[in-house]
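What follows is a single structure, written as structure tokens, with notes after it.
Yeah, one chain of the complex is gone here, protein chain that is, but the others are all in their spots.
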Amino acid sequence: MAVVWTFARNSVIREMMFRTNFLVETLASMLWVGANIGFYLLIFQYTPSIGAGTGWGRYEFFIFLATSLMINSIVHTIFMPNADLLSERIRTGLLDFVLVKPMDTQLLVSFERLDLSTAGNFLVGVVLLLFSLAQLGWTPGLVPIALYLFYVLCGVAILYSFMFSLAATTVWLGRNQTLYDFWFYLTIFGRYPMEIYRGTLGTPLRLLFTYLLPILVVVNVPVRFLVRPLYPQSAADWLLPGFALLATLVCLWTCRRVFTAAIESYRSASS
Amino acid sequence: MRPAEAIEKRGKFFARRLPRAGGGFLYRRLALWLTILQLSIQERIIYRGEFFLGALMRFLPIVTQILLWAAIFEAVGTVGRAEIQGYSYRQVVAYYLLTMISRAFSSMPGLASGIARDIRDGTIKKYLVQPVDLLGFLLLHRIAHKLVYYVMALGPFVLLFYLCQGFFDGWPAPEVMAAYVASLVLAFLLGFYLEATIGLIGFWFLEVSSLIFVFLLLSFFFSGHMFPLDMLPIPWREMVAVLPFQYLAYFPSAIFLGKVSGEDLWTGLAAQAIWTLVAFILARIVFRLGLRHYSGFGG
Partner (left out) sequence: MPTSAMIAIEAYGLTKHYRVYQKGEGLWASLRGLLRRRYRLIEAVCGIDLQVERGEFVAFLGPNGAGKTTTLKLLTGIITPTAGTARVLGHIPWRRENAYRRRFALVMGQKNQLWWDLPAADSFRLHQQIYGIERKQFERTRDELTALLGVRELLDRPVRELSLGERMKLELVAALLHRPEVLFLDEPTIGLDVVAQYNIQQFLKYYQEENRTTVILTSHYMKDVAALCRRVVVIVAGRIVYDGSLSGIVDRFSRYKVVTVVLGNGQPVPSLARFGELVSSQAPRVKIRVPRPQVTETIASILREHAVQDLSVEDPPLEEVIVEVFSQAACPQSTTRGEAPAENPATA
């Protein structure tokens, strides 16, 4: 753990050396978030909720949005730069040095860098979350909060697994731009409430992105503990959180397998 | 091989092969253009996996957008409306699909950042030494890029619109169609010169990635890619009307859907043309000033 701490410290020092750049990037990414919030504000000008009778009113939905922001911010701050570095190292052969270190390689490559430019989004998320809760006039109890936080971490773990599995495939696929596109387009599916996936097109997608590629559980499951109308009331409501836990474990395990296999086929380009 | 290097090689090759006296300026120019086109196409094709996947994946967000709008309109229906600012559910989806086409013309992935990078690492010097015009070269490169993209994406696009034909009310009238196509071509040129200008600002500020990001953001939001601009409340709607961004996505789609017609259509098209011309001149000026600034500082 001391190693991870030093990684973080070094990254922060490094980031602070380019301070103006850091500030501009933070502002830019917050602007993006602002644009997104603006879009939904616009939508809620015309509609009382997203989907009829789903309970996703303006502030309920903003809690969803805030959670999505926070999870994505964590992933982009901690894991995106490292996934990037990993595939870059695979391409240039610099993974050599990581492989000879007496530490678990996956752990080492997962936490080495930090990209603080989207860390500000996390704060935006927190503010939006608190504001929306206040607007709803509702204070969740300790247990829902604990469950919420736990499932936020599960969501992060699922996204992490996808991201690093994709980055590791650089070993076989070489150039990796498509992978990032793939990542982007895949995670887009997780940014909406499950309830919008209905009908002949939506239902199969919901099943696919819940059970096969569990992107939909990332935000949807934790939010359910904070938003009142969706708060688990019966035993059946616990099925999804139960499944999310299982999915997290399976994802982490799969990612580990893919990573190990990738290291085995790593060819170490010499430049 | 970077395209610039390839061009350099091929350029020498052509210089040797082409008859000096005969052939003439135009022929040589044409040969050069064709070579640039050919090499650029080749460069794009090499990454085949990327290509197919890329073209397919770009369609994925459509699905979520369709579903999202369905959910929105469902709720709108409960309060007794079926339209938002004159757009029915079918029209919003049709609009969204059409902006995909607009963006396929007007978006220039990697253009500004590529120019900025070339300036930063000094690759740009090549264009100063060689008898190749940077903006012209980049435009050809981009056309090639787009051509390959259209060829590869044609299948997926046809399939997509076939599947989604229920959202449309059939083809618009021929003259509207002609205006639509003209608007798309202008959107391409406008997008190219706007983004090239942003990239060329790299002559003065070496780190322009954030600027590029802000520009992309503005253009994404105010081009009407996410929703029909008519939905914006009044002060915003007026602001967007005086910006060039709406011509990148909103305007062509609005033409197709018949949201602008009659005189509005032709004045709009004229405005788009003027914006394109302004962007073209702006890019040229910025390029010239940038070069002067650059060589003044010795690069």
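All chains are identified by letter, namely A and B, in their written order; residue positions are counted from 1 within each chain.
Everything that follows uses one rule, which is that a residue touches a chain if its C-beta (ideal position, glycine included) is under 8 Å from a C-beta of that chain, and two chains touch if they have at least 3 such contacts.
Remember, predicted model here, so these are calculated numbers, not experimental data.
Touch with the hidden chain on the side of chain A covers residues 2-3, 6-7, 10, 13-14, 17, 92-97, 99-103, 105, 108, 264, 266-268, 270-271.
We take it that only the chains that are shown with their structure count from here on.
The touching residues of chain B, when paired with chain A in their complex, are 47, 49-50, 53-54, 57-58, 60-61, 63-64, 66-68, 70-79, 81, 84-85, 207, 210, 213-214, 217, 220-221, 226-227, 231-233.
Contacts from chain A toward chain B in the complex involve residues 21, 24-25, 27-28, 31-32, 35, 38-39, 42-43, 45-54, 173, 175, 177-178, 181-182, 185-186, 188-189, 191-192, 195-199, 201-202, 205.
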